[in-house]
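Apart from one protein chain that is not included, each protein chain of the complex appears where it belongs.
Which chain is which? They are A and B, in the order written, and residues in each are numbered from 1.
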Amino acid sequence: MFDRIVAHLREPVRIDPALDERVMAEIAALRAPAPALLRRFLPLAGLAAAAAVLAVVFVARPRAPTIRELQFVLVAPQAATVSLVGDFNDWDAARTPMRPLRSDGPVWSAVVPLAPGRYHYAFLVNGSRWLADPAAPTASDDGFGTPSSVVTVSGT
Amino acid sequence: MSINTVGVSDADLVRRVLAGDTDTYGALVARYRDRLGRYAVHMLGDREEAEEALQDAFVRGYRSLRRCNDPARFGPWLYGILVNRCRTAGARAQRRRQMFVRNEAALNGASLPAPLVDRAEFEDVVRLALARLTPECREAFLLKFVEDLEYEEIARLTGAGVSALKMRVKRAREQLRAILTEAEHV
Partner (left out) sequence: MKLAALFVALTLATRVAAQEPRLERLDSAARAPVAALIDSARVTGLPAEPLIQRALEGTTKGAPAGRVVAAVRRLAADLGRAREALGLSTAPLELEAGAAALRAGASPAVLTQLRRARHQPLMVPLAVLADLVASGVPPDSAAAAVLVLAGSVRDADLVEFRRAVERDIALGASPAGAATGVARDAALGVTDLNSSARTGSARPRRP
C-alpha cells in the first residue's frame, strides 16, 4: 500500500503551460513597469471582419479570479445604434453602447471586463430589435420571445 | 522549447539570462515547471495555490538569480525557493481554512471511502492523508520519497538537521500507513 502511495505521488504532474507566460509577464513588469496594455479575447461573433482584432497584453499579475476583457462584435450594416445587453450590465440597454469599428462600417464592437462566470447577453439594434450572437451558443429559451446568447469566462 | 535551448545545460541558460537574455529564463521555467509543480501540488494539496506558489518561486528565482552560486545547481537552488514559498502559502492556507487537521482524535473519527479501487477515490484519500501530516513531516516525506533528494540536500533546503529529518520521514511513513490501512478496512 505504501509503495502504491509513493508510486502515485511520483507520477508526473502537468502544470498549465500558461504559467510560463504569467511568469515572464511578471518579470517584464519588473523591468519595465510603465506601459500597460490590454489583452482581448475575441468570441468569434462575426466573419473574417473580426480580423480587426487588436491584441495587446496587459502586464500585471494574473491571479485567479482574473478579470478578462472580452470584445463583442456584431455585423449589422443597417443599424443606426447597437447596444450590448446582458447579465454583466443588469440588462440595461443604456450601459454598453457599441461602436462601429470603422466610421459607418458594418462591424460594431464593445469591450467589456468580465470576471469568471457564465453570462447571457444579446444585441439590441436600433432600440427595438433583439439579436442573438450568431456564433455563440444559445441560452435555453425562457419564453421571453427573443433568444439570448451565452459566453463563459473561465477562471484560468 | 525553442530550437536553441534544447539540450543546453541549466548552467548555460542561467549564464545567458545573467548576461541579459531575459527571454531565455522562460526555457528554464518550462524545464522545471512540471517537476517543481509536482512538489507544490502535493505539499499544498490545492492546484491553484500550487500554481501561485510556483509562479512566485519562478519570479523570485529570476530576481535573485545572481545569488545562485553555482549555475549548474540551478534546479536544487530553485527547489529551496519553492520549499519556502510553499511554507508561506501553507501557513496562510491554514489560517484560512481547516484543511490540515493535526488532531489525532479528530482524524480517527473521520470516515474514508472504501474500497480503494476507484482511482479518483484513491487520489482523494492520498491527498487527505497527506493533509493530515504536519507540514514539516509532509515536506520531509515529499522531498525524500517523491523528489528523491538526499538527506544532506534536504537539510540544506529546509534548514533542519539530518536526524530530525529522518525522524519526520519515519513518522510520515507510519502515519500514512496507518491512515491508508484504516481506509482499506472501512
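Here is the rule we go by: a contact is a pair of C-beta atoms (placed from the backbone, for glycine too) under 8 Å apart; a residue touches a chain by one contact, two chains touch by 3 or more.
In this text the structure is predicted, and so the values were computed from the model without any measurement.
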item	value
Chain B, residues in touch with the chain not shown (by the definition above)	1-3, 23, 26-27, 30, 47, 120, 123-124
Where the unshown chain meets chain A, residue by residue	16, 18, 20-21, 24, 28, 37, 39-42, 44, 53, 55-57, 85, 87, 90-93, 116-118, 120, 130, 137-140, 142-146, 148, 150, 152, 154-156
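As a convention for this text, only the chains that are shown with their structure count from here on.
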item	value
Centroid spacing, where centroids are CA-atom means, of chain A and chain B in whole angstrom	34
Chain B to chain A touching residues, read off their complex	22-23, 25-26, 29-30, 33-34, 37-38, 41-42, 48, 50-52, 54-55, 58-59, 62-63, 122-123, 126, 129, 142, 145-146, 173, 176-177, 180-181, 184
Of chain A, residues touching chain B in the complex	1-2, 4-6, 8-10, 12-17, 19-20, 22-24, 26-28, 30-31, 63-64
